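In this view, the complex is presented without one of its protein chains, the others remaining in place.
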Amino acid sequence: MDAVLIIQSLISGIMMGMVYALLGVGFSLTWGVMHVINISHGAFGLLGAYMAYSLLQYFGVDPIVSAAVSVPLLFLVACGIYQLLIRPITRAQNVVMASMILTFGLAIILENVMAIIWKADPRVLTPTYSSGALILGPFYFQYPHVVGFGLSLAGITAIYLFLKKTYTGMAVRAAWQQPEAARLYGVNLYWISMITFALAVSTAGAGGICLALLNSFEPHSHNLWLINLFLVVIVGGVGNVIGTALAGLIIGVITGLSMAFLPFLWVNLVTFGLLMIFLIFRPHGIFKQEGI
Amino acid sequence: MLSVENITVCYGQMKALREVSLEVSTGQMVALIGANGSGKSTLINAISGLVPIAGGEITWEGQTLKGLTPDNICREGIIQVPEGRKLFPAMTVEENLIMGAYHPNVRKQAQESLQKVFSTFPRIADRRRQFAGSLSGGEQQMVALGRALMAKPRLLMLDEPSLGLSPKAAAEIFDIIRGLNKEGMTILLVSQEVMQTLAITTYGYVLENGVLALKDSCDRLLEDPKVKTSYLGL
Amino acid sequence: PGFGAGKTIVIGGSLPLTGAYAETGQWIEKGMLFWAAEINAKGGLLGRNVEFKIYDDQSDVSKAVTFAEKVITVDKVDLLFGGYPGTAARAVMPVAEKHKFVYVSMGGHMKSFEQGYTYSFGAPPLMGEWWYEGFFHWLATVPADKRPQRAAVYTINNPVGLSLTDSIERWTKKLNIQIVINEKYNAPLTDATAMIVKAKQSKCDILFANGFFPDGVTTMKAAKALDYNPKIIVQGVGSVVPAWVKELGKDGDYVFSGTSLSGQLKYPGNDKLNAYTKKTYNLNEYPLYFGFGYAWMQTLEQAVKGAKNLDQTKIRDWLKTNEVNTIAGPMTFDKRGLPEPINFGTQIINGKVELISPKRVQTKEPVYPKPAWKK
Amino acid sequence: MINKLYPAAMAILAVLLAAFPCIGPEVYYLSFLFSIFMYVILASSWNFIGGYAGYISFGHAAFFGIGAFATAKMATMLELPPLLTMLAAIPAGGIAALVALIVGYPCLKIRGPYFSVVTLCFAFVVDLAVKNIEFLGGAEGLWIKFMDIPEKTSRTIMYELMFLLMVITLAASWFLGRSRFGAGLTAIRSDEEVAETMAIPTAKLKIQAFVLSAFFPGVAGGLFAYYLGYIHTDAVFNINISILIVLMAMFGGGGTWLGPIIGAVILTVVNEGLSTFAQAEIARIIYGALFIVVTIFMPNGIIDFFRKKDGMT
Partner (left out) sequence: MLEGKKITKRFGGLTALSDVDFEVRRSEIVGLIGPNGSGKTTLFNVISGIYAPDGGDLFFENQKITNLLPYKRARMGIGRTFQIVRPLTGLNLIENVATGVLYGRQKKIGSREARERALEILSFTGLSDRARKLPSELILEDRKRLEIARALALHPEILLLDEVFAGLNPTEISSAIELTFRIREKYGTTIFMIEHVMKAIMNTCSRIIVLNFGIKLTEGSPDEVANNPEVISAYLGAAYAKC
């Protein structure tokens, strides 16, 4: 095995892992804060990707630039969806289960609405730099990877700082740990939940754009995305932003290394097997402690 | 400044409070006592807006609190230290305190208040970076009190602040409460430590099965035969 | 119902209209519907109008089976149409056999035609085993010293992928090309970096990416980004769908593959189909699966006309003994229900799928070796 | 009164269903009911571990698939006569149960969502492993020879067998709900640590429930392999099946006897009906909306909703 192959596949593994982490943080937040497991999270990501696709196709706007439009737009859509669909079920005995069933339905709807609007054909997000690379010595840093990695890092950092440093962010965490006390100190749970949900959905959109730079997508691709982001979230620990980022890195390293060392046929199998073993030995994710 | 007039609170079919009235005036420290399940927490939660009231009215400085949500009531300066402390376990002590000053009205003075709380409770100042969930019961109660102080309460409602504390820690907490009242804080104190409570308060209300059974000055309550048998176990 | 109740000929079955194979399923549906409109305009089949009963099997094999039974036993359709993907066809073929219904489809690859079914036909089929025939025939014409020497073969681990490798192994031996890397992978392939690095380091000058559209895109992107320039890149079934050219643009150029249908073939009907898809979908050439849907129906049409009634056994027997003429050319079927191998080599040149082999159908001279990526 | 009528009504329904093939329905109806029975079995057996014990397994399709592949392999390898092959579904269920025993031991130590994800990974591992193992047909899949009897007869046999399996599963589910075992599982769902201090051998009960909940799907998978004639990993290890099982059980009401039955029947019928009457994407959208509407109006499952209305507990 030579070093170039190992490092090269580590680079792309890690960069991909970070993109899944960006997709995952929002999922992790709604789950941790509101006990809402949002099965449609991946579908929202895909919606972001399709929006970027159309903006690029018809207006020639670069996906990163258009994110400035599509992400806020998703934020608004999510506020509406929260109001209409999520809020009514927060009173269920088992919010986790109810939310899963509801958002499963939502995912089906989104998938087929996208299929109607954008058709079932596969799409590829191809801005000018889409298959270029930054070459450093023997190593290639593919631009889509670099952009995805950078955007993910920025997104995750922003979410982390938001939760850690801003009052609203602290309120989000407080509301999740002790909702009643949070209300007593002036937190409007309803607002906080809406913001959390909308924030989560908009990060999904950003993540979706990053992912669309790497792979082609179709209306049903969100299922696959969901599984990957689910793994990242669990390995990182539910509700743990730093954990999610680290999990992205870890999963990236695992995939990268197995790509370099194993026959490709065994890569997915080994990855899932290792994750299973990881979870058996460290059932609460990377960090024992709860945190963000 | 707070007056509760004939309020009724229902949980489903069950009436947890029936036409209960209560007054707290500025600078006063009022006691609310009663058996388990008599509705003390319910009354405090009704004032805080956590549970809806089915009848009657709560007025604060002449204005009704009807229809206000907990966050709005908090803005008025009515602050509760909830039963069982309810800290944010996975946030540090400092963050817990800062959350106390969440409301925009008091946010600007957060740093100032923080210093003041730390000087009142030097024990938690040492632990400001520790997760609140890992503190001992007594320390947690201090953080809970500190968090309430951060919100600059004009009326402080304490729900069983000594619950589960060792006698020593409980005594410390009572000392602190008395000190706050001496500095001019208006306080509504709920506690099962009837003797100690009535000893530091001036006026007391007794709830029984959701109904106001007695109200009187504390000295007289202490002499009341009913209080003696039902609450002091004498 | 058309004029005179019970007069309409109903053709039933299921297609994956939603879910993982929705794209393909929908193109097949469009092809079939185009055929129906056409034949009805011409006065119908056996003088009767045709009508479809199409269920959406949601890309679920077991639903495809249930729906096949439904159209046969409940809807009592007159004819059955073929499904997609191969795994669904594999599962529906026994149903058709048991109910004695002629089943014309792409089939479930060679193995399913070796199960001894008598009612199933591939007309034309999509046979992985044949897919690269055209390409290799052309490659054989390249002088030996100019041919690539070292091959990297990456194959998706599914029935289509596996059947593609057969011909690669056979032909590379014949052409003296050494297979340096021969690996399979399980879908989904989310990153092809390691594959491309390995191929590049092993100095492979021909790359076989035996996958579907998503894997194809991923490998192409990685090949370009990592500046891997083999003489030839061969792609599986992913590169001949319209999305390839549309989505990849220039980056998808010079890729070799195969096809069993093409709008550029001179067989009758192709121009008409091209004109229709140009008008309706703004595509220069009708899509592969649109063509499949149409061609299967053409086959059925001729068989019914030949048998002169809707008796399934008669239709089958007619097919076994007669030649049909489709947009993929004339075909006669062997015992398995397969025609002679049909395949045309393709290369994408300037955003267009060109036929390169055999010579008689060639639309353009292939570009060889593949020009290096422009940075 | 109602309690007396209930078993009687169930018995009558069972007899009617068992006798259904006698009226000579079209094969499709047999197949359709066959698939309903199958999903009832899957959802009800999932309910043992997921509903009663609260361990939400997202990998139950793995057991279904193991049963299917084991049956198909036995059938082709031993060249069993077709009718005997169907019996091979029983040892195949045993194999599924054995696998459950082996993976259950480490996995059931993990609680909550983490368990769900471990089982999800497990399902992927099994799927990919089978794809990579030539012996099991690998990515090609396996064919089973079909019976040399009229189609209707063979479908009727399969119908009756699946029906029988469903009756057995439901009987097991019924007794489980009323037994000491069930009470123990319910305690585990509520609070495992407390259950331990109540002398409930939680580890043992969980394993037993998990093994049981794998056995019936395994057998059902065996029958299904026969029904399909050709099995491929994509058809039986599909993650969507795993998710659907969970949704069916929870949609109706997890941890109850009737809930999974209602969920499985409604979802299967609605899905099939929609495919028949609506345009493909619209059908899916309506199907999705069904989940949303039901959850908003009956957030705790259908059973719970009607139970509240009746005022029973």
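By letter and in written order, the chains are A, B, C and D; residue numbering begins at 1 in each of them.
Definition applied: a contact is a pair of C-beta atoms (placed from the backbone, for glycine too) under 8 Å apart; a residue touches a chain by one contact, two chains touch by 3 or more.
Here the structure is a predicted model, which means the values were calculated and not measured.
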{"item": "Touch partners, limited to displayed chains, of the chain removed from view", "value": "B, D"}
{"item": "Residue, one of D:M86, D:I157 or D:A187, that touches the chain absent here", "value": "D:A187"}
{"item": "Residue in contact with the excluded chain [from D:P81, D:P201 or D:G273]", "value": "D:P201"}
{"item": "Residue, one of B:V106, B:L165, B:M185 or B:L221, that touches the chain absent here", "value": "B:L165"}
{"item": "Interface with the unshown chain - residue positions in subunit D", "value": "178-180, 183-184, 186-187, 190-191, 193-203, 313"}
{"item": "Contacts of subunit B with the absent chain, listed as residue ranges", "value": "33, 35-37, 135-139, 160, 163-172, 192, 194-195, 229-234"}
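Assume only the chains that are shown with their structure count from here on.
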{"item": "Of A-B and A-C, pair with higher C-beta contact tally", "value": "A-C"}
{"item": "Whole-Å gap separating subunit A and subunit B, where each centre is the average of the chain's CA atoms", "value": "42"}
{"item": "Set of subunit C residues in contact with two or more other chains", "value": "18, 157, 186"}
{"item": "Multi-chain contact sites of subunit D, meaning residues that touch two or more partners", "value": "128, 132, 240, 281, 284"}
{"item": "Residues of subunit C defined as touching subunit A within the complex", "value": "18-20, 22-23, 25-26, 59, 154, 157, 183-186, 188, 190-191, 193-195, 197-198, 201, 213-214, 217-218, 220-222, 224-227, 241-243, 246-249, 251, 373, 375"}
{"item": "Sites on subunit C touched by subunit D in the complex", "value": "17-18, 55-58, 60-63, 65-67, 69-70, 72-74, 87, 90-91, 93-95, 98-99, 108, 111-112, 115, 157-159, 161-162, 186"}
{"item": "Residues on subunit D engaged by subunit A in the complex (per definition of touch)", "value": "56, 106-107, 109-111, 113-114, 117-118, 120-122, 124-125, 128-129, 132, 239-240, 243, 246-247, 250-251, 254, 281-282, 284-285, 287-292, 294-296, 299-300, 304"}
